[in-house]
Structure formats: C-alpha cells, structure tokens
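Missing here is one protein chain; the remaining ones are kept as they sit in the complex.
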Amino acid sequence: MTTVSLSNMQQRIRASQIPPVYAILVVVFVGAIIIDAIFGRGQMLSGPILTNMVVRSVALGIVAVGQTYVMIGASIDLSVAFMISVTAVLASFVMQGDPNKVLIAVVIVFLVGILIGLVNGLIITKLKVNPFIATLGVGLLLKGFLNASFTNFVGAVPASFQTLGYGEIGPIPVSILMLLGVALIGGFILQRTRYGAHLYGVGGSEEVARLSGLRTDRVLIMAHIICAITAVISGLFIVSRLRSGAPWVGPDGLYDLESIAAVVVGGTALSGGKGGVAGTIAGVLIFAILDTMFNQIGMDAFLKQFLRGAIIILAVASYTYRYKGEVA
Amino acid sequence: MSELTTTNNGPSTWQRFAARARSVNPIYVIMILLLLGVGYLNPRFLEVNGFLAFLRRAAPIMILTAGQLYVLVSGGFDLSVGSIVTLVVIGGALMIDNDPANTWWVILVLLAGGVVVGLVNGFIVAYLKVPSLIATLGMLLVLRGAGLYWSGGAPRGYLTDNFRIFGRGNIENLPLVDKFPYAVIVLAIVGILATYLFHRMVYGRQLLALGDNPRAAKLSGVRTNRVRILAFVISAVSAVIAGILLGGFSGVNIEAGTGLELQAISAAVLGGAVLLGGSGSVPAAMAGALALELLFALLNLLGLPKPLRDAVQGLIIISAVAYAALGTRRSK
Amino acid sequence: MLNKKWLLTLIAILALLLTLVACSSSDTSDETTADETVAEETTDDETMAEDQSDDAAMEEESSGSAMDSEAAMVADEFFSQEQYDRSMRQMTMEAEGPADQPWIQMLEPEMIDTSEYAKEGPYTFCFSNAGVNNPWRVVGYTTMLAEVDLHPEIEEFIHVDAEGSDEKQISDIADLVAGGNCDVLIVSPNTTAALTPAVEQACEELPVLVFDRGVFTECPVSFIQPIGGYAFGQAGAQYIIDNCEGDCNVLALRILPGVDVLEERWAAAKIAFEGADNINVVGVEFGDGDNAKVKSIVTDYLDRFGHIDAVWMDAGATAVAALEAFEDAGADYPIIVGEDQQDFLVKWQENGLSGISPTFPTFQWRTPIIAGLHVMNGEEVPAVWRLPQPTITNENLDTYVQPNMPPLHYAMCGCEDMPGFPENWGGQ
Partner (left out) sequence: MTTAEQPILEVRGITKRFPGVVALNNVSAQFMPGEVHAVVGENGAGKSTLMKVMVGAYRPDGGEIIFRGEKVAFAHPKEAQEAGISIIYQEFNLLPDRTVAQNVFFGREPSRYGLVNQRELNQKTVEVLRELGAENMFQPTAPLHTLSVAEQQIVEIAKAIAFDSKVLIMDEPTAALSMTEVQLLTDLIDKLLERNLAIVFISHRFREVFDLSQKISVLKDGQYIGTLKTAETDANEVIEMMVGRPLDSYFPGLATPEEIGAVKVSVRNGSNDFLKNINLDLCAGEIVGVSGLQGSGRTELAQALFGVEPFHEGTVAINGKALQVNSPTIAIRNKMGFVTEDRKAEGIFPNQPIRDNILLTVRTLQALVKRISRDGVTGQPNLVSDLSHQVDVRASSSDQEVQYLSGGNQQKVVLAKWLASTAEIFIFDEPTRGIDVEAKAAIHEMIRELARRGAAILMISSELPEIIGMSDRIIVMWDGTIYGELPSGATESEIMKLATGHSNGNANGSNSE
C-alpha cells in the first residue's frame, strides 16, 4: 500500500504538470537580475519595471495562447500577424473615435476573426493543404486585402476604449488582467474540458482520434478559430494601445514567428499532442525578461536579435537533444 | 516498364504519350502560359534579350529555390536563407572594402561562410534534434543580428564592379544575342549541378529516402545525419550564390534578403515539392520560382497594384497545394 | 472527390472576389480623398485626354490611374494646407543662427520658457529610438552619440531601441519613465499616431523632446524637425517640372505608406505634378526601400512605357538602383531626385546627371541633445525647433561628395568636425 501511495504522489507531481520550461524561466530571471545588477542599473526588481515587463508580453502572450491550441493540434498558424492587423485596422476604422461604435466594432472584428479561423481550418482539413502553406497563403491574402484597402492608420478608437491598453484596476494594469484571463481560460479549456482532451488527441494522433469517433476536422477547425479569436483579442489590445490601426502593426511585431517560438520554447512540440498554455506563458515571459534586461543594460539591438535567436535554439535544444529518433 | 507484369500486351504509342503527358508536372504548363501572357502584354519578354534580362532578375530566387528544395525534400525547412542573402551583401561590401582586388577571395570566404552556416543549421537539426523550422528561425535572427552588428547597421563599402558583374553584367557582342547576362550562366550552372546531384546521383536518392522514411533510411544504411546536414549546406551555399547575384543586381542594401525564404518555399511547393519530405524535383521547383516571378511581372503589366500581388500569390500557393493534395488522394 | 473539387473552386472564387471587392472599394475611397485634397484641374485633364487618339488615351488613362492608385493616395490626416504653406514659406527664408552650424539654426522660432525643468548636472539623458534599422538612422544615431560625448555634464545616456515596433516602443517609453532615472526623454517615434498616447504619458513625468517623426500632441517641450516633407517633395518635383523638356513621363517611387514625413513629401510632389501640364506621372509605386524591388519596378516601367524621363523619389536610398535599371536597359539617364547618400552623390558626379537632392538632414540628431541641455539649464527653446533643410544641387554637389565615406553615408550629417570622424561613421 505504501508503495502505491508513494507512486501515487509522484504521479500527482507529474500530473500537476509544471512544465520544464519553468526551470529555464527561473534561470533566465535570476540571470537577468544578476546581469542587470552588474552591467545595468539594478532596477529589474522594481515594481513598475516588473509590471511593465508583463505588459510588454500581453500582445504576444494572448496570441501565443491561441497558437498553443493549433500547435497542440499539430497544426501551425502563420496568419496571426495579419489577423492582428486586420483586427486593429477594422476596429479603429469602424469605431472612428465614437464610443457608441465600440460594441459593433468589437462584434465585427470577432466575426471576421472567426471567419478567418474557419477558412484556415477548412483549407487545412478539407483541402488537405499543409498548415504551413495554408496559413502562409491566407496571411498573404489578408496582407493583400489590407494593403489594398488601407495604406495608413485609419480611424481611431475612442479614449474610453484605450482603458484596455492603458487602464489600471488598483495597481494592476487592465492589460495584465486580460492576459491572465485569456491564459486561465485557455488553460482551463485545454486541461478541463472534453474539447481540450479531444484536441490533445487529434494532435497526438489524428488516426486514433478518428477511430475513437471524433470528428477530427471539427476539432482542428475549432482550434484555428480559437487561435483567430486570440489574435483578435491581441489586435484589440494593440489598437487600444496605438489608438489607431495600421496594416503593418501585426507583421512589424513579428507576432507570427515569435508566437510560434514562444510556444515551442514553452515545451509544446511542433508535432503536436503535448504541451500547454502554462508553458507558453513561461516562454513569452522569457522573451519579456530578456527584452527588459537588454533594455536595462542598453544592449545593442543587433546583438539582441542575435542572442534572441541563439536562445530560442538553445532552449528548444535543451528538450530535444536527448531524443534518439530522426528530426527534420 | 513491363518487366514485372505477367500479362504484358505493350501499351500503344498513344497510351504511352498520354501517360507521359499526364506525368508532366503542371508547373511547366503554368509557366509557359504565364510566359505567353506576359509576352502578349509586352512582346519584349518573348525576345531573346528581353527574356534573358528577365531571367537575370529571376536568377537569385530560382537558385535559392533549388537549394531550398533539398531541405524541403529532407523533410525540413530552411528559413535562414533570406538572412544569408542579406549577410552576403553586407559582409561582401565590408570585406571587399572598395578594393576590386579583394573580390575573389571575398567570394571564396562567402561561399565558405555559407558552408559553415549550413553545417551549423544541419548540426542543430541532426544532432541537437531541434526541428528545422525552429532551428532555422533562430538562425534567421542570429544571422540578421550578426550582419547588422558587424556593419553597425549600415553597410560600409561598395560592392565593386567585378563583384557585381555576376548579377548585373553581360557578355557583350555575341552572335545571335548582343548581350548575355552572366547571371543566366550562373543560373544554368547551378541549375544543372543541382538537378544532376538530385536526380542523377546517389545523394538525391538517399535524400528522397531520408525525407520519405527517416527511420527506414537509417536502417538501410543511409548516413542520415550526413545526408541531412549536406542538404542544409547546399541550401546555405545556394543562398550565398543567390546573395552574390542579388547584391550584383541591386547593390548594397540591408533589406536584400528579407522575405525571400517564404518566397522560395512557396515556389518549391508550386513546383510540386511536398512539405515534410520525400518528394520533389529541382527543375520543377526552379520553374515554380520562375512562374512566380512571371506572375508578378504579369500582374505588374496588367497594372494591378502590389497588394493584389500578395493576395494572388497567397491564393495560388494554396490552390496549387490543394490541387496536389486532392489529386494524390484521388489516385489512391 | 467531386465535392472537394467544388469546394476548392468555391473558395478560390470567394477569395478572389474578396480581394477584388477590397480593391474596388478602396478605389472609391481614393477618389473621395483625391477630390478633397488635390486641386481640381486633374479632372479636366482626364476628360481632355479621353478625346484624344486611342494610344494616347491609353497612356493618359494609365497615367490617370497611376495618380489615383492607392500608392498615390494621400490620407487626410497627413495633409495640412497650413503646414504645406508654412513649408513653402520657410524654404525661402534665412534661418536664425550660425550658418555653419545648421543644427542649431532655427526658423520662425516661438521660444518658450523651460525654467521649471532647470536642474543641476550631471544629467541622465534617455532616448527611445524607433530603430536603427536603416542607414539614415545609423548615421543619425552615430552623430547623436558623438554629440553626447561633447558634453561631459551628460553622465549617462540610456538608449532603448524599439526595433521598428510601435508596441515595443510604447513599452520602452513606459520602462524609461518607470525607471525614474531620466532627466530628459528624447523620442524618435516609430509611427506618429501610435506613439502619441505613450508620449502623452511620459510628458506627465518629465520633459520630453520629440524629433524626426512627429506625434499628435503638443505636450513635448520641443518638437525638433527640419522644414519637413512638403519642402522635400516639392523641391524634387519642381526641379523635374522645370528641367523636363516637352511631355515628360515621370515615375514616382515611394518607400512605404503611413509615415508622416514620407506622406508629406508625396503630397507636395503630387500637388506640384498635378499643377504642371508637361508632366505625365506614369506610375506611383512602393519599393519598400529595397534595391532589387526598385530595380525591378523601374525595369518593368521602362518596358511598359519605352521611356521614362524623370524619376521622383520620396527617399534617395534606392536612387542608385533606379539609375542602374536605366543603365541595364540601355536607356538614357532620367532626371533624378535623390538624397544626400554618398553612393548617389558619387554616381551623380561621375555621370554628370541632371539631378537634385533635397535632404532630410541627419544633423537633426544633434539638436535634441543640445535642446535637452538648454532645458536642463532652464534656457528658452522653441516649441517647434524648425531646422533648415539644405538642398544639394548640380552647383554645390562637389562640396558634398566624400569619397572616403561609405556608400550609404549621409552627407548632411554635420559631423565632419566631431571627434571620431570619419572612423566612427565608417569612413577612412
């Protein structure tokens, strides 16, 4: 009996599923504080800087939660950057600074986002197009659509809407609460709902899921819709920060590749079936810590880029290097 | 091909012709149709000189696509090629340091650098087991950062004329054509070498096997790491060559390679390459790249604005892959 | 299987329709903007053109559509008649201050009191930079660092690079403000509209100086900018109009939309071109500042129209690539508008081109540091520190050609006498 309960305990720890990326997160955080203390101004632990560090990761964090869904489903979404742009532009275009139009604008951008997610999902599941190509193509379509329709910042969001980006509830910025909310809901759906279980299954093995009676196409399409929804939320956050939307806000933020990098650094495999939101948030925070530290020590932007690339490779390699099979 | 059948009546000539016609990669048809379309709007494209000038412009992306194909067939992606192109242009200018005498060793150094980058990419994928999408994405950032850091953000030094001749110059006063771009000669050499290595040499077959079933390839004696790393090296070297041509064509520029990686992947896919490996053709991939360039030229001649070109590109690559995917399912 | 095929076709058609709809709707919106912002002679020109022969009509039509294309459109928020008039006026004025130090010259200054910010040294200057992602910004930033070195009372200079991302720059500014170390915040905004709220927030905490691109707020202590885009655009366009003989095919090359400085340049050029009857703008294209793209665009236009007589550019970085397209096509050099980059100046000089270089001088990167010190000393600064904007012409070209400097060095850096020149700028 004792052995059973012991192993039970071990399994509980394993089941509590603290992703290994948190070890990296702690190392990076401690390392950043030390480096900042030596080379920078030693301010990394001050409240406003820490708060700002999280605010920095809100836009990426939200869309990365959605990217986690598609990647658990063994898919990928390269169109999120342009979805963010579409949302930002459309929202400010519809609102035109009028507080009464906020609701209709939000409804419209969510509908558009869901439509784009649906199209992504349909192309991948029904037309059997590789998700990389499918979402790359949809991204190009959106880019064309955006640039053909809007070449500038268009419209504006009303000041009230900017609460989303700049407001605070007590000492905590609204944006952080929003990220927290998206992450919690995202994690909850994955871990606690049937849909989450099904998505892990579809990503782990589409064949198994199909034979278990799942409508795998629907599960995957749903994942793409969820991803699109997070891109829309992210876009709304960005437009509230920028006051107005322009076609380049998404691609300029590199939200497509960075969200994928954050998800993978967070421990979700490109091949799908495992991982989770908790890991992704850690991945996003790692980037934010590095960004803040680089800023604090006045690191050259080019060197920053160099190190960011190297860190992505090393972080992922730290999970993968023991693997014995072939990887492409 | 009847040695295996027990009942062999020998297909008629017509059947053979039909079978062969069906087996022709549709990208060639698309390419020719696009060429005719472009030629109709601007007959200069159908003249030898006009076409050669167009080929010169398309040469870098075609070479890049040929290299990318190797990695795609192995089952991976190489997203770092755009950064390599940029680094070649910036680094070339820095090292040449305005002295034409430096050009030759600089070109050798650049090619060697390409080999190194390819080796590193390949090593990260083959030994550290990092999926190539992530490994080369990381490398993209590393190289872009390195190039800009090296140059301090702005290229220093010119690309000398003897460096630029490959991308820009012509052999003058030839019979038939009054000028023949060096870039087209480079393109032809690279194209033939890449095609020969892939389709006529042992390496190509091992690469296809590796992309098709890596585990089986290993157990059949394919030295998978070596074959995989070589694919990344070929891709990186092709990017260096493309960079030399592009730098020659357009001069020093820090934006030289931006976005080329996705264009090369799209082009290879248009040419029938299957993502995640096991199938592809070098000439078809290069035709895909040319078709894409022709498409842009066509849209431009039609006076369509640039944004629409993005949209059309997106639409076409989705349709091409969907067509191929649905086609193979039907034949099963 | 038939089903799937239909689905494919359906989606393809849908997507195509979507893009077409998007395109046509934007066309209509263009027309309204064009009507509002641009003088009305255009419409007359077009109606006249339609009466002409088929071929000519074709050309005129394409020219008309070029001026109506998205790339030619100027958004309302980027055009201000008042600013336009101001620029035109200032171009002909003499600036106040020493002529050999244009970075401390000013035009029509309205001085304001800054004694509330006065403070004992040493100082910490903070700089939120949109990016050092192009050679112009690299030269500027190098010049700024040299200026900082000239002033020992600036003990620390904190530079944060937003790498071309609005969202990142907003966070960067918040970081700098939160850090509480900065005595002065200098901002070079990535985009005008997006950075406005962040700058507004910073203004509440410390003196802010904005330069290069603007913001939609007057809260900064001083906004430092050369005369501006209108002057730049107009100077180039006017040169083409004045020097073009007969009917003139002009190709306009822009970098990217949405940056006020660049929008203003085009707006002024558009007005100038539309007011001239010898100018036929055959195309307005975005080249993304990419040489290969620009070269391809120019080559395509040479193919399409046979001859291009002048090239107007909103920024000179790709001027050499545009000229090479003419060389490679065996065409005569056009009248060319460039900028003060060495590769262009050298080419201009070597080939004896007919050209002009309006500048957006990089010496403006010195001014914020100087202004910041004024503020720290409680001295008056202009609310808008309008810097002069010299133009390089065929006459004064030789003084700006510096063979020892790298090809993408900007001649108008005002840095020749600074310590570390020319090595720190990449020269020899």
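Read from first to last, the chains carry the letters A, B and C; within each, the first residue is number 1.
Throughout what follows, a residue touches a chain if its C-beta (ideal position, glycine included) is under 8 Å from a C-beta of that chain, and two chains touch if they have at least 3 such contacts.
Computed from a predicted model, the values in this text were never measured in an experiment.
Peer 1: Can you pull out the displayed chains that the omitted chain is in contact with?
Peer 2: Output: missing chain touches A, B.
Peer 1: Given that one chain is not shown, which residue among B:V222, B:V282 or B:A311 touches it?
Peer 2: Once the missing chain is taken into account, the touching residue is B:V222.
Peer 1: Considering the whole complex rather than only what is displayed, give the residues of chain B touching the chain that is not shown.
Peer 2: 1-5, 197, 200-206, 208-209, 212-213, 215-223, 226-227, 230, 274, 278-279, 332
Peer 1: Given the full complex, what residues of chain A touch the hidden partner chain?
Peer 2: That gives, for chain A, the contact residues 7-8, 11-12, 14-15, 192-198, 200-201, 204-205, 207-209, 211-214, 273-274.
Please note the rule applied: only the chains that are shown with their structure count from here on.
Peer 1: If you count the C-beta pairs in contact for each pair of chains, which pair comes out on top?
Peer 2: A-B
Peer 1: Roughly how far is chain B from chain C, going centre to centre by Cα mean, in whole Å?
Peer 2: Centre separation, chain B to chain C: 35 Å.
Peer 1: Between chain A and chain B, what's the gap in Å when you average each chain's C-alpha atoms?
Peer 2: Centre separation, chain A to chain B: 32 Å.
Peer 1: Where in chain A do residues touch two or more other chains at once?
Peer 2: 123, 127, 141, 144-145, 147-148, 300-301, 304-305 - these are the residues of chain A that touch more than one other chain.
Peer 1: Residues of chain B touching 2+ other chains?
Peer 2: If we look for residues of chain B contacting two or more partner chains, we find 153, 305-308, 311-312, 315, 322, 326, 329.
Peer 1: Which residues of chain A touch chain B once you look at their complex with the stated criterion?
Peer 2: 123, 127-130, 132-134, 136-141, 143-148, 257, 260-261, 264, 270-271, 300-310, 312-313, 316-317, 320-323, 325-328
Peer 1: Sort out for me which residues of chain B touch chain A in the complex.
Peer 2: 74-77, 124-135, 137-149, 153, 210-211, 214-215, 217-218, 224, 228, 262, 265-266, 269, 275-277, 305-315, 317-318, 321-322, 325-326, 329
Peer 1: Considering only the defined contacts, which chain B positions touch chain C in the complex?
Peer 2: 42, 44-45, 50, 53, 57, 60, 93, 152-158, 168, 246, 249-256, 258, 297, 300-301, 303, 305-308, 311-312, 315, 319, 322-323, 326, 329-330
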